[in-house]
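For this view, one protein chain was removed and the others were kept in their places.
By letter and in written order, the chains are A and B; residue numbering begins at 1 in each of them.
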Amino acid sequence: MLIKMENITKTYGSLVANDSVNLTLDKGEILAVVGENGAGKSTLMKILYGLEPMNSGRILINDREVEFRSPHDAIAHGIGMVQQHFMLFPPFTAAENIVYAHEPRKGMVFDRRKARQRTLELSRQYGLRIDPDAKVSQCPVGLQQRIEILKVLHQGVDIIIFDEPSAVLTPQEIDDLLQTIRDLKAKGKSIILITHKLNEVMATADRVMVMRSGSVVKEMACKDTSIDEMSFLMVGHQIRPREIEAVEKGRRCLDVRDLVLMGQGSKRVLDSLSLHVDEGEIVGIAGVSGNGQSELIQCITGLRRLSSGQVFIGDADVTNLSASQIRQSGCACIPEDRYLWGSASEATLAENCIMAHYNGNEKLMKRGIFRSKGVAEYAETMMKAYDVRYLSDRQEMHELSGGNAQKLIVAREMFQDSPLLLAAEPTRGIDIGAIDYIHGKLLDKRASGGSVLLISSELSEILELSDRIYVIYEGRIAGEFTRQSAKAEQIGLLMVGGKLND
Amino acid sequence: MNSLFVAAVINSTLRYSTPILFAALGSLYCTRCNVFNVALEGQMLAASFAAIVTNYFTHSVILSTMAAIGAGMLVALLVAVFQISLGVRDMVVGTSINLLVQSATSFLMQVIFGTRGTIQGNGMVALPKLSLKIGSLSFVNRMFESLSILDYLGYITAILVFLYLFKTVRGFHLRSVGISFEAAKSLGVKSQRIQFNSILVSGALCALGGLAQCMGMVTVFVENMTAGRGFIAMGAASMAQAHPIAAIFSSLFFGATISMSKTLQTYINSYFTESFPYFCTVIAMTIFGIIMIIRNKRKGIQKSA
Partner (left out) sequence: MTDSSIKALQRKRMLQNILSPVIAILGGLMLGALIMLAVGTSPLYAYRQMFAKSFLDPYYLAQTLVRSAPIMLSGVGAAVAWRAGYINLGMQGQMCVGGLCATLVALFFPVKTPLTTILCFAVGMAAGALWALIPTFLDYKFNASLIITTLMLNYATNYITDYFVAYPIKDTAGDGLAFQSPQIDAAMRFFRFSKKNAMNIGVFVAIAAVVLIYFILKKTRFGYESKITGLNRKFASYGGIKSAKMMFTTMGLSGAICGFAACIEIFGARYRYVNAMFTTTGYAWTGLMAMLIAKYNPLLTLVYSIFLAGLSIGGQALQRAVGLPMQISDIIQCCITLFVSVKIVLDFTVFSKGGKA
């Protein structure tokens, strides 16, 4: 037994992230750890990699008990990790990143020539092609991951943890990655693969461990199981597709015409992008993050000036109006990042609730002066209606859990009761219950004749909720589907710049 | 205009730029690992004070230098503990520690010497002087006439800082912390320790700046003698975009403004000349900003071509 983790327990406050979890890994095997967001798989790996301390339990490597205070200790024991969020330094070169923290040196001096050589050597040895002098900032995501893998290999580890490695990759890159993982196994490495994509598990792993809400549900050999069984175990019940009623479409609510946004130089971040949303319709925008979705939202909501093109809300031309004017024209927005854009974490809940609500609302503000009682009541109604769990409206935002914070933001934007709602990543990183709740609210909005533009990097979310789907790729609309015509494979292909055959 | 007069102005420019150069190096050293050190001023002033007190009693350059570095690093330690270990906001730490050093030096001055204002004394020694002589070229000789060794050491230090930051492994790690604290930490580099230590180094560098100020041209301590030099140095470092070699030139620029203000006193009311370097800093920061905006725009155009 190469690694043995016994009775690992980890809590964050009242939240039990890992509840006496056991894990074993043999030499030369690929173990997949699967589970939904928040099932505790990442936490378990952070413990194994020395990034998080555990509350109780022990870790044995080659039958000897070890204690990891930092990733340094883990690496010294031969455990490396390819993290989901790349730990790279964009201004540095590939070679510099690969040897980072284990640099070849001449005395005190960083031996960059040797670093280059070592990079080329590793690249040849494992068949992972890379230009050692390329700046990471100029490498596409797939290449960046390759740098991450080479970095781990340079550290000379035998055990490699992959944390959701395919989350940011295109299907072609995913194929390469899975091949790489199999090659690494063939070269004698042992691998732990964290994922929630079950086809990847079937394609690579020897054994699979299913986790749900902090505990191991079942462990089995891959050849003895199926995707259906694993997904049943992951979710804990059969996934029942939501019944979505048909809603009569109304008038045009959002109309974006030939939107162009110039980036640095002549690069077009958004390129002649046209789309529209009608009343009673949820329109999804599918795409890999970073293909212009953020910029699109910022252009529609007035946070960025368009280079050319027009935006209409209802009949009103709102092109390049200010953010507050656009809000008044009837556009609310659930921003993509709840802490970066969507709230002030050191402000109170009430202060977060009333943002953009006080204009012309006499209950909240009269002649520029707030009415405390009105504000408190308003915040309470809003939070109660959306089941935000809080203690007092004078609590600060950062004291709420992620899911509750998101519900507050959704509540705030829903309470605008605007004809149009932009919902960007409305359920990112929150637990299943909250996701379900927010999805329900979006559908309610649609049922009452509202329009929703849903932007999400979770294709399943788009497919489940949308009446129509646009695929965005490099700032352009690459394809349009209706609920009936939408096929995950075709959308997936367009998302990465592929072409449909017919 | 008399050419020797020009040489003399250059000479004083070189002298006035030294304290700024050292402090600017201290500032950019911190900037490189993403620490905003506002207490440069306090670090310099504490060092000047410690140097002169030691000088007064021991008449020893070496002991004064050690005292200066010790005091500068002690203040830096205070900054590091509050800013890095305890996580207090940089502006709060910086402004309170600058004020603290200012009042502490006046306090100690009265306790030790029973006076306010200045510490001067017979027998205090200055830093060793070095006149670079090239044959009988009177212009060049006047330019480098009796500069203190720190005036030369400033440039060497800048080069050393450059080599450290860009050629050594430790410097590489330091810069990586500045790019991404979290990434460096997760890869086993002690990010917080590096930030802590960099403040100490900036303390030592600022101390040399303070030493150059109080034992370079004249040997004296005046209450609050740094008079905003720490902030000018911050401007110099930001104009150099945290590059040590570029900092030489931006520091020389600010040295020149101070030198000009002293020279112009003969012709213009000193109230105006004294304010000259400060106005110049504001103007220089503005012009630098304009240049950067134009450059960024042009970069965009170049990329399109």
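As a working rule, a residue touches a chain if its C-beta (ideal position, glycine included) is under 8 Å from a C-beta of that chain, and two chains touch if they have at least 3 such contacts.
Given the structure is predicted, the values throughout are model-derived calculations rather than measurements.
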item: Of B:20, B:45 or B:97, the one touching the omitted chain in the full complex; value: B:97
item: Given B:2, B:136 or B:269, the one touching the chain that is not displayed; value: B:269
item: Given A:148, A:351 or A:467, the one touching the chain that is not displayed; value: A:351
item: Residue of A:1, A:15 or A:488 in touch with the missing chain, whole complex considered; value: A:15
item: Positions on chain A contacted by the hidden chain, ascending; value: 12-15, 301, 303, 322-325, 327, 333, 335, 340-347, 351, 354-356, 358-359, 365, 368-370, 372, 389-392, 395, 399-401, 404-405
item: Touch list for chain B against the chain that is not drawn; value: 38, 82, 86-89, 91-93, 95-97, 99-100, 102-104, 106-107, 110-111, 227-228, 231-232, 234-235, 238, 269, 271-272, 274-275, 278-279, 281-282, 285-286, 288-290, 292-293
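Note that only the chains that are shown with their structure count from here on.
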item: Separation of mean Cα positions, chain B and chain A [Å, integer]; value: 45
item: Interfacial residue positions of chain A with respect to chain B in the complex; value: 51, 70-72, 75, 83, 87-92, 96, 100-101, 103, 105, 108-110, 264-267
item: Chain B residues within the chain A interface of the complex; value: 167-173, 176, 179-180, 182-184, 186-189, 299-304
